[in-house]
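In this view, the complex is presented without one of its protein chains, the others remaining in place.
What follows is chain A.
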Amino acid sequence: MVMSMMEVPNSGTVYSSEELGRSLESSSGKTFGRRARLAFYNRTFKIVCIASAVFVCLILFSILFLMGRTGILTFETVSLKTFFFSTDWVPENEQYGAFVFIFGTIALTLLTMLISVPLSLLIAIFLSEMTPAWLKNALRPVLDLLVGIPSVVYGFLGLTILIPMLRSLTGTSLGDGILAAGIVLTIMVLPTISRITDDSIVAVPKKFRDASYALGSTRFQTIVRVVIPAARSGIMYAVILGMARAIGETMAVVMVIGNTPQLADALFKPTSVLTSNIVMQIPNVPFDSTWNYALYMMGFILLLISLIMIIAVRLIQGKGVKQ
């Protein structure tokens, strides 16, 4: 018995075809057992995957549902028109006009984009097209690190450095307001937008640049007329990502915007936006009050805005692939 088992590996005899077949069968285990086991694994794995996917969707929808359900209760006592178009937010007096905050959020985001997009574009072009390699290798990690700085730190710096500076520069008494918030947000989103833009500019194939240079264009003409248009979808993606961050940002904004529910019709007027108003008031409201519901509604609006932006990002990415 021992001898015969030893024989096979030692002697190196060539199997006959029948023997090979038998050995394949016998070492594969019982046919039924193996198949059933595999089928079980495959099925379980599939179920786990589907369950995870469903779970994620469920979370998203329950967040939307919970925010929306509570938020919608606002309209039991406040009319749609008042909520969206009235500028009077005096909860103590049962006045719930959220226009100031909605307008503030939109104005602040636009102001931020107005400053940050051109700046980021310049940074990205400088970084990708004009910087020598050693400086690139130094600057890119710096920008990547800046992306990760907690927003409260930016807010803190805004509070202690930017606002005093704005006061002395412009002679205003307060300095808080939409401009201060816009500048802090710009500094926050600048690394995000410029790095993604930088990546999309670098990804423009060299052959387009070659073609442009060979037709007698200067470097500036090549960048403006060929490289930037070719990187358009990546740049759009960067802008929307930066915008989503600016809209949802709370901490840094709370610290510099002044937190007063008045319409932001001047750059240096203390005002409030959706996020800052929610975070300032939510600790103090009674649970079952219109005030609470209105704050939920404002959260719901923010959620919708960011969802729309994410969908827009998806659409743009899809387009980019086709190109």
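FYI, a contact is a pair of C-beta atoms (placed from the backbone, for glycine too) under 8 Å apart; a residue touches a chain by one contact, two chains touch by 3 or more; residues count from 1.
We take it that contacts and distances are computed from a predicted model.
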"Electron transfer flavoprotein-quinone oxidoreductase", "Phenylacetate-CoA oxygenase", "Phosphate ABC transporter ATP-binding protein" or "Linearmycin resistance permease protein LnrN" - which is the UniProt name of the missing chain: "Phosphate ABC transporter ATP-binding protein"
Options A:F75, A:F156 or A:Y213, residue touching the unrepresented chain: A:Y213
Full-complex contact with the absent chain, from A:M165, A:A230 or A:L303: A:A230
Residue ranges of chain A at the interface with the undisplayed chain: 205, 207-208, 210-218, 221, 225-226, 229-230, 323
